[in-house]
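Take this structure first; my questions come after.
Every protein chain except one is present and positioned as in the full complex.
A, B, C, D, E and F are the chain letters, set down in written order, and residue numbers restart from 1 in every chain.
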Amino acid sequence: MSGRPLDVLEASLDEDVTVHLKDGRAFHGVLGGYDQHMNVVIEPTDDVGDIDEGLLGDPDLKRIDNTTIIRGDNVMTITT
Amino acid sequence: MSGRPLDVLEASLDEDVTVHLKDGRAFHGVLGGYDQHMNVVIEPTDDVGDIDEGLLGDPDLKRIDNTTIIRGDNVMTITT
Amino acid sequence: MSGRPLDVLEASLDEDVTVHLKDGRAFHGVLGGYDQHMNVVIEPTDDVGDIDEGLLGDPDLKRIDNTTIIRGDNVMTITT
Amino acid sequence: MSGRPLDVLEASLDEDVTVHLKDGRAFHGVLGGYDQHMNVVIEPTDDVGDIDEGLLGDPDLKRIDNTTIIRGDNVMTITT
Amino acid sequence: MSGRPLDVLEASLDEDVTVHLKDGRAFHGVLGGYDQHMNVVIEPTDDVGDIDEGLLGDPDLKRIDNTTIIRGDNVMTITT
Amino acid sequence: MSGRPLDVLEASLDEDVTVHLKDGRAFHGVLGGYDQHMNVVIEPTDDVGDIDEGLLGDPDLKRIDNTTIIRGDNVMTITT
Partner (left out) sequence: MSGRPLDVLEASLDEDVTVHLKDGRAFHGVLGGYDQHMNVVIEPTDDVGDIDEGLLGDPDLKRIDNTTIIRGDNVMTITT
């Protein structure tokens, strides 16, 4: 999947994503929404099998249990 | 609940939210207002039962006792 | 008191507020003015009885003795 | 003295002010100018008697000896 | 290859790049997209031979395994 | 010399200035140019006698040997 960053986010709506924050934490869930600042809405996922391998066992990775808004300026990467 | 980040905030007005700040602190209360910078107004909640489980016993979690404006650039996540 | 963040500040003019800064310090005084960046003007208060309980004995809390402009980007929370 | 932050600065022109920076330093002098970013111009003062009491003996307080422009994003507070 | 920064990014689309972040990490992959904030999309590369020599053995260098959006404010350098 | 910050910079063109950066370093030279972000151009000075006394012996003070552009967001103060 290619394109400009916001195009990739648009194409990832309702898909599982992993959001890594600048402070080392990571959130895994479904991309429910985003805006031009890269503020994102992450929702719980039922999919337990597709977490990025490198994150397995990562104590800083958190599955989303409740709808969570992440303010964009905390984001380091969003992986689809 | 899905949608763009500010839509989720709009839908959460008068509902309990937990706001996690970049410095590790967290505030729990009712979302009284917000703006496009994600500045938020949090008010005291009477609901003592619905704090995010992961936060129980968290010494950094503070229940709001007075109307509190949080400047948006401190916000890491807002959980509904 | 509810509403958008700047509405709450408008309603708090001439009232006592506590401003917590990102570096841990806190200022208590009367809200004399504000702008859209959350720059605020805090003035001395005669009211010695209403400091937020959690701040009593807080060595980082300072009562305002002179009119003080706080640049908004230092602000973490403003409590009414 | 009350009003919006820039109104207070306007009213303080040619008056002594103390500017506290985010890094703990403080400058005392005459407010020679300012702009909307809270960049300020501080000039030497002849008034040796009116430094904020809490700053007496403060090793981080510096009297201005030459006209000094302080870039606004360093400012924590300006006290009149 | 010369030109303004965004021109160089445009010319590097579908080419291998190494993105160094401010926190010391580096990502190697194909530049799939970018925008004016230097938010970039990096995709997995099949090319295993062209990593910048200075990075060989760098424990902070990560090959991209999944399409990854990097928020521009984390970027230090992008090397073509 | 008084006035708004950029007016003071305008009046200081071709004069010696000392620029203190946020990280503690200081540069001494002739102000060759500036813009509204307080990006400045500092050029070598032939005047060896007028460095701010407080800076004498300061290991962090550097005389400019080549034309140097300083990005404005590094600037703490500019002293004329």
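Simple rule for what comes next: a contact is a pair of C-beta atoms (placed from the backbone, for glycine too) under 8 Å apart; a residue touches a chain by one contact, two chains touch by 3 or more.
Note that the structure is predicted; figures quoted are calculated from it, not measured.
Although it is not drawn here, the omitted chain touches the following shown chains in the complete assembly: E, F.
The chain not shown here is touched by just one of F:A11, F:V41 or F:L61, and that residue is F:V41.
From the options E:A26, E:I42 or E:V75, the residue with contact to the chain not on display is E:V75.
Chain F residues in contact with the hidden partner, per the touch definition given at the top, are 21, 23, 27, 32-35, 39-41, 43, 65-71, 73-74. Where chain E meets the missing chain, the touching residues are 1-9, 22, 38, 52-54, 72-73, 75-80.
Definition applied: only the chains that are shown with their structure count from here on.
The set of chains touching chain A and also touching chain E is empty.
Copies chain A and chain B of the same chain sequence form an interface built mainly from non-equivalent positions, shared numbers / all numbers used being under half. When chain D is fitted to chain F on its Cα atoms, the angle of the rotation, on a 0 to 180 scale and to the nearest 5, is 50 degrees.
Chain A and chain C have centres, each the mean of its CA atoms, that are 36 Å apart. Under the contact definition stated at the top, not a single residue of chain E touches 2 or more other chains. Judged by the touch criterion defined above, the protein chains link up one after another in an open path, with no loop closing it. Every pair of chains that touch is listed here: A-B, A-E, B-C, C-D, D-F.
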